[in-house]
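Excluded from the complex is one protein chain; the other protein chains are retained at their positions.
On to chain A.
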Amino acid sequence: MKHALEVNGLHKSFADTRSRGPQQVLVDVSFHIAEGEFVSLIGPSGSGKTTLFHLIGGLELPTSGDIRIDGRSTIGEQGHIAYMPQQASLMPWLTVSANIELALTISGLEKRHARQLAIEWLNRIGLGGTANQFPHLLSGGMQQRVSFLRALLSPKPLMCLDEPFGALDALTRMHMQTWLLSLWEEAKRSVLFVTHSIEEALLLSDRILVLSSAPATIVREIEVAFPRPRSEALWSDPAFVGMKQELYGLLKPAEARR
């Protein structure tokens, strides 16, 4: 069966600017995402998660290894994914709906269709009133919702979300998680989701990949079998708490473990 994404033996090192030889960031990273599967990547800060996205998005070239999207090797090729970056990254001189339209037309949608989709979905997620506003007037949470919508509406089957809620306060973050969950459970797109938060990963994912600190490699893969649709009620589930503790143990810094 074709996978939405296949990463095989990926290595990435950067030439170190202070001439200490190459700096290894990713070491032998291999994993896959099945069609319609929600996979979270969890790992310490600076472990190379954004770098992995840059490789998948074709922004950087791997030192070695292969990346396949829909069964085809796409190393160094851009424009194959729907992407939600770590910061909202909306063009400040475009209105909210124009921002969505721009992303959709770049991804290959026809202009009129893009516009119609943008307006329809902004209304649907309760942001219809902001369609003609400029992004800086929106709260951080609203900007992230627009940024997510941009990725959700993209015609590309694989969605890559880089810590979408990292910059939000805890309460907004919880709202956003359940909001994303409900939208995704409707559409069932293939998702690679990067996060720092164990709870977030457990609540959303079908599978969790745990990345070690730099140089990063995948140290554990965990199936999350809770039935869908899920809700926050999951948080008090004993199985949930158990998995949370297991993940926490894996992610603890080395010094603290001793």
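The definition used in the following text is that a residue touches a chain if its C-beta (ideal position, glycine included) is under 8 Å from a C-beta of that chain, and two chains touch if they have at least 3 such contacts; residues count from 1.
The definition used in the following text is that contacts and distances are computed from a predicted model.
*Asks:* Name the absent chain as its UniProt record does, using one of the following: "Electron transfer flavoprotein subunit beta", "Cytochrome c oxidase subunit 1", "Anti-sigma F factor" or "ABC transporter permease".
*Replies:* The correct option from "Electron transfer flavoprotein subunit beta", "Cytochrome c oxidase subunit 1", "Anti-sigma F factor" or "ABC transporter permease" is "ABC transporter permease", the UniProt name of the unshown chain.
*Asks:* Given that one chain is not shown, which residue among A:41, A:103 or A:243 touches it?
*Replies:* The missing chain is touched by A:103.
*Asks:* Can you tell me which of A:13, A:63 or A:95 touches the chain that was removed from the display?
*Replies:* Missing-chain contact among the listed residues: A:95.
*Asks:* Looking at the full complex, which residue from A:134, A:179 or A:226 touches the chain that isn't shown here?
*Replies:* Only one listed residue reaches the unshown chain, and that is A:134.
*Asks:* Considering the whole complex, which of A:22, A:46, A:79 or A:242 touches the chain not shown?
*Replies:* In the complete complex, the chain left out is touched by residue A:79.
*Asks:* Contacts of chain A with the missing chain: which residues?
*Replies:* Contact residues on chain A toward the absent chain are 53-54, 57-59, 78-83, 85-87, 89, 91, 93, 95, 102-103, 106-108, 132-134, 137, 154, 156.
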